[in-house]
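With one protein chain withheld, the remaining protein chains of the complex are depicted in position.
For subunit A:
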Amino acid sequence: MRRTVRGLVGLVGFLAVGEVVGRSGIAPPGYLPPSSLVLTRLVELLATRSFVLDLIATVLAWAIALGIAIAVAVPAGLLLGTVPALRHCARSVIEFLRPIPSVALIPLAIMVFGIGPDTKIFLAVYAAVWPILFNTIYAMDEVDPQLVDTARSFGLGRWPVLTRVSLPSAAPFVATGIRLSASVALVVVVSVEFLAGGSGGLGRFVLESSSGSGRMDLVFAGIAVAGIVGYLVNAGLEWAQRKAFVWSAATGEAS
């Protein structure tokens, strides 16, 4: 309760600073609209059909990308985490691919997928795969050998040990990876919309508001919506994680 109150105080303070700076005339008129104006635009936008469609386009692309990233990275991480030889072979390739910024792959993606939503989904998947993959690999490494020994001593073979011991004990780490990836994927989706235009979405709305008409109030309102979506996604996943892995939080906190 106290934390919620403090969080709200921080938010209100931030908005107040925005309001004061916006009205002070430090920046040329129209560059830094005051908070109240941005909030008004935000409410208006949420009632505008075309904007809501943009919002849906972004959220949908994000959800699809995250789903694909999970479907790719979790099995790959399990495999690489359980077979050390394979992990060593894959390491150099992974370390080469991972630092490549997804936006640098925009030209390639446009050539392959065109300028439809496939491009932004592909690039978001590319960026979102890594945190999940790495967390899954490390999680498999972190499985307590004595838990495995316990299961083996009761006669469980490789596959039952994997599904009944390794998977559940790795699950909280994997969930953290998914949460990190969710934020990354949203950033990439909006960025690609902004940079490559094409298929609608929040990013393109921001691009059009700024380049065509220079409406910074609309730009900030669009940015605020992206921020709110990101916040909700993270908070929702965090909540789900806490609910699902009470045991993990409990064993971790007690030290």
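Rule of thumb we're sticking to: a residue touches a chain if its C-beta (ideal position, glycine included) is under 8 Å from a C-beta of that chain, and two chains touch if they have at least 3 such contacts; residues count from 1.
As a convention for this text, contacts and distances are computed from a predicted model.
Student: The complex has one chain missing from view, so what does its UniProt entry call it, picking from "Formate dehydrogenase subunit gamma", "ABC transporter domain-containing protein", "NitT/TauT family transport system ATP-binding protein" or "Acyl carrier protein"?
Tutor: Looking only at the record, the undisplayed chain corresponds to "NitT/TauT family transport system ATP-binding protein".
Student: Check the options A:Phe14, A:Tyr31, A:Tyr231 or A:Trp247 and report the residue that touches the missing chain.
Tutor: Of the candidates A:Phe14, A:Tyr31, A:Tyr231 or A:Trp247, A:Trp247 is in touch with the missing chain.
Student: Among A:Pro29, A:Gly155 or A:Gly212, single out the residue that touches the unshown chain.
Tutor: Missing-chain contact among the listed residues: A:Gly155.
Student: If you put the missing chain back, which residues of subunit A would it touch?
Tutor: Here the touching residues of subunit A are 130-131, 134-135, 138, 142, 144, 146-147, 149-156, 164-165, 168-169, 171-173, 176, 180, 245-248, 250-252, 254-255.
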